[in-house]
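One structure, as structure tokens, below. Some questions next.
Note that this is a trimmed complex: some chains were dropped, and none of the rest were shifted.
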Amino acid sequence: MSKTSKTSWRTKLHDIIYEADTPAGKLFDVILLITIITSIILVMLESVKSIDSKYHNLLNISEWVITILFSIEYIARIITVKKPSKYIFSFYGIIDLLSTIPKYISLVVGGVHALAALRALRLLRVFRILKLARYLGASNNLVNALKASRAKISVFLFAVIIVAVILGTVMYLIEGEENGFTNIPKSVYWCIVTLTTVGFGDIAPQTPLGQFIASLVMILGYGIIAVPTGIVSAEYANQSNTKKEEPKNQDIHLNSKSCENCLAEKHKDNADYCYNCGEKLYN
Amino acid sequence: MSKTSKTSWRTKLHDIIYEADTPAGKLFDVILLITIITSIILVMLESVKSIDSKYHNLLNISEWVITILFSIEYIARIITVKKPSKYIFSFYGIIDLLSTIPKYISLVVGGVHALAALRALRLLRVFRILKLARYLGASNNLVNALKASRAKISVFLFAVIIVAVILGTVMYLIEGEENGFTNIPKSVYWCIVTLTTVGFGDIAPQTPLGQFIASLVMILGYGIIAVPTGIVSAEYANQSNTKKEEPKNQDIHLNSKSCENCLAEKHKDNADYCYNCGEKLYN
């Protein structure tokens, strides 16, 4: 950390935008987080008729302010990265673009309704800011447990869907259109609603036989929930045990610095070059 | 694998249809899988009035094409097996017949509604194609855990049903016909809906006493769900531990070849004769 290298303004900006270890970087992240959450709340309020009609101008101006802030951030991100194309076509690069552009498009096309959805994507950006490093470390076992149980949960979900299709067809034949089971896809939808114990009640069996089969579906669904839960908890317990036996090497600290070239993160504190692309790292 | 034996066209066809280790066998399985899923989607679309009235002819023709394909496959399966009766009366043999025949019957009897259900059985055939070997290996622990907890889950389900019958009768007496609890079977149905936390809301208690007892039923149901989940996860963890202690003999590879005579699968790669019936195996 004692090493001080000549850093251009671009490198400084890179550190502020992409990293969270310096005070300026932390401040940037906090401001960005607040902006994103504000923006999401604005999108929500805009959809409420009574609020939109009262405060339409205020909401419109706020949205423009946020859009411009996001645009500046987007450009800054492109400038400070060595290979902009890598950022632009990365997952977060696309999310950043999609969540910034709707307001500009609305200028050309008019306030298209469906663009609101794109703005909701801004919420995904929260994941980047939080970097979730601290939490991800904590929930590493969980991620491993979920990975280990992936295949079993797939088989399980596959079985649930097959059961839903077959029982849905049976319910369609028993209950019929007059009781709301208008067609097979709707019956299958009802069957999923029931198997997952959600039970909206917008469609409900009326005939005694239908109610009997519905009872079986419910008890089945109630029993089925034990399977993924059992798998995850056993696998998770397994992960914890395995970890205990391994020597702990958590004393190696990985910082949140990200490479200017390839955006790779989690470098060791004493690393001078990116482990991924060999690019020189600046503090 | 170096052993090459004189194989008739029947044996070749057998390999394509019943096995998945050769490229031709894999291709056959993939095509069959697509056909089955297409056919299920057609059955679903046919039940949607608005779609059926528009595309009736297209759906009808597609259904005929699929029925004829399935018929050819069914006949091919009979021809290539040494003892056709064994295939015909096997589980999948019956499923195959039932899911092929409805369209032919509709020629004689007219489009009988209830035949759609039989066509939904085609979905069960998916299990055979996938053979689920890879997954079943992975979820072997799960199957063992479910087997080990079978007796306990039966006792549990039995207790749930008794509780539902007794509390259902009580609710019938308290709420009565005027609040939707028209008769005891319907009250028992309501009780199962509530115990399993589905809660359609088509029937709901109206009297204070009824709502009080309903609250008890809900809390009971909420607590009860812990039991099967606890059993499955503990048994599953148990299975995992037992497995670890046993010597692993997973280096013996079992292929997906199936015997021409008795349809038994999971032969060892170097097996020349079926472990089940002694029939010669061809590669």
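A and B are the chain letters, set down in written order, and residue numbers restart from 1 in every chain.
Assume a residue touches a chain if its C-beta (ideal position, glycine included) is under 8 Å from a C-beta of that chain, and two chains touch if they have at least 3 such contacts.
Keep in mind that this is a model prediction, so the values were computed, not measured.
Q: Quick check on the homomer: 2 copies visible, but what's the full number in the structure file?
A: Counting every copy in the complex, the total comes to 4.
Just so we're on the same page, only the chains that are shown with their structure count from here on.
Q: I need the rotation angle between the copies chain A and chain B from a CA superposition, between 0 and 180°, in steps of 5.
A: In degrees, rounded to 5: 90.
Q: Counting in whole Å, what is the centre-to-centre distance of chain A and chain B, each centre being its mean C-alpha position?
A: About 33 Å, centre to centre.
Q: Write out the stretch or stretches of chain B touching chain A in their complex.
A: 40, 43-44, 47-49, 113-114, 116-117, 120-121, 123-124, 126-127, 132, 135-136, 138-139, 142, 145-146, 153, 157, 160, 185-186, 189, 192-193, 195-202, 225, 228-229, 231-237, 240
Q: Using the touch rule from the top, collect the residues of chain A that touch chain B in their complex.
A: It is residues 151-152, 154-155, 162, 165-166, 169-170, 172-173, 182-185, 188, 194, 197-201, 204, 208, 211-212, 214-215, 218-219, 221-223, 225-227, 229-231, 233-234, 237-238 of chain A that touch chain B.
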